[in-house]
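Below: one structure, written as structure tokens.
A single protein chain has been removed from this complex, and every other one stays in its place.
Coming up: chain A.
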Amino acid sequence: MSSNQSYYVPESSIWPIVGSVGMLLTFFGLSSVLVNQSNGDSTTTAWVVFTVGALVLIYMITGWLRDVIRESRAGLYDAQMDRSFRQGMSWFIFSEVAFFAALFGSLFYIRFFAVPWLGGEGAKGTANMLWEGFQAQWPLLTNPDNSQFAGPDSVIGPWGLPLLNTLILVASSITLTLSHKALKYDKRKPTIYWLAATVALGALFLFFQIEEYVEAYSHLNLTLDSGIYGSIFFLMTGFHGLHVLLGGIILFVVLMRLIKGHFSAHDHFGYEAGAWYWHFVDVVWIMLFVFVYVI
């Protein structure tokens, strides 16, 4: 509840409208790229629009964050404002949880209902009449119509790169916690070193993830268009990878701010928000490792 201090309400800001223009250009451009590509038309103009939009978005994000950091360091934010930010970040992560829940739900539906039904199982086995002789299996290597969707030769096993990546991400959560502990005791050097290690581990994870994709595409014939296994595999690991990238960028910005002397032992919400996000990304990976790779 409110203290008797007045809550900081910024007078006005150009960033929301700049961000909206950026979004308009980015997504109009991106849609045009995709549609023109499908129709075999030129995509040059569309790419230009997309790039301009993306640059505007980057300009908006840096400018907006610069304002917020400046206000924070000028001491304009009180404890109530801090709680608003915490609410905002928590519910943003909750929305991300909902997004991944939808992807996991799709995976389970496909594995436990759609594919077995196509294979003739249960009361809905009539679906099997469409592709007679289709055998349900998981991972699905032979698709119902293998001429339209050529199935993969094999899939990525869990005990190679994925296991290594699991260890890397878990280790990065530990280094992040060590860094956070050090910050709370106001020991800045270990804070910075452990956080730098976290960002490095994140980058290493992404490197191996790309390695894995190269392997899948060049040797296993496991691609986006190799049927439902490839579809869901790349959708889930790909979106997770994008989140690692985003989390890594957030932690990198936090690292730069730490080096510049920002944050104190008792007041470092920007740091904590990045840490929350990183742990969330880590938990999603463990779920992915279990349900996409192992089981």
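Rule of thumb we're sticking to: a contact is a pair of C-beta atoms (placed from the backbone, for glycine too) under 8 Å apart; a residue touches a chain by one contact, two chains touch by 3 or more; residues count from 1.
Methods note: contacts and distances are computed from a predicted model.
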Missing subunit (named according to UniProt) among the choices "Branched-chain amino acid transport system substrate-binding protein", "Cytochrome c oxidase subunit 1", "3-phenylpropionate/trans-cinnamate dioxygenase ferredoxin subunit" or "Aspartyl/glutamyl-tRNA(Asn/Gln) amidotransferase subunit C": "Cytochrome c oxidase subunit 1"
Sole contact to the chain not displayed, among A:49, A:118 or A:169: A:118
Residues in chain A touching the chain absent from view: 1-2, 4-17, 19-21, 23-24, 27-28, 30-31, 34-35, 37-39, 64, 74-76, 78, 80, 83-85, 87-88, 91-92, 94-96, 98-99, 101-103, 105-106, 109-110, 113-115, 117-118, 122-124, 127, 130-131, 140, 143-145, 148-149, 223-225, 227-232, 234-235
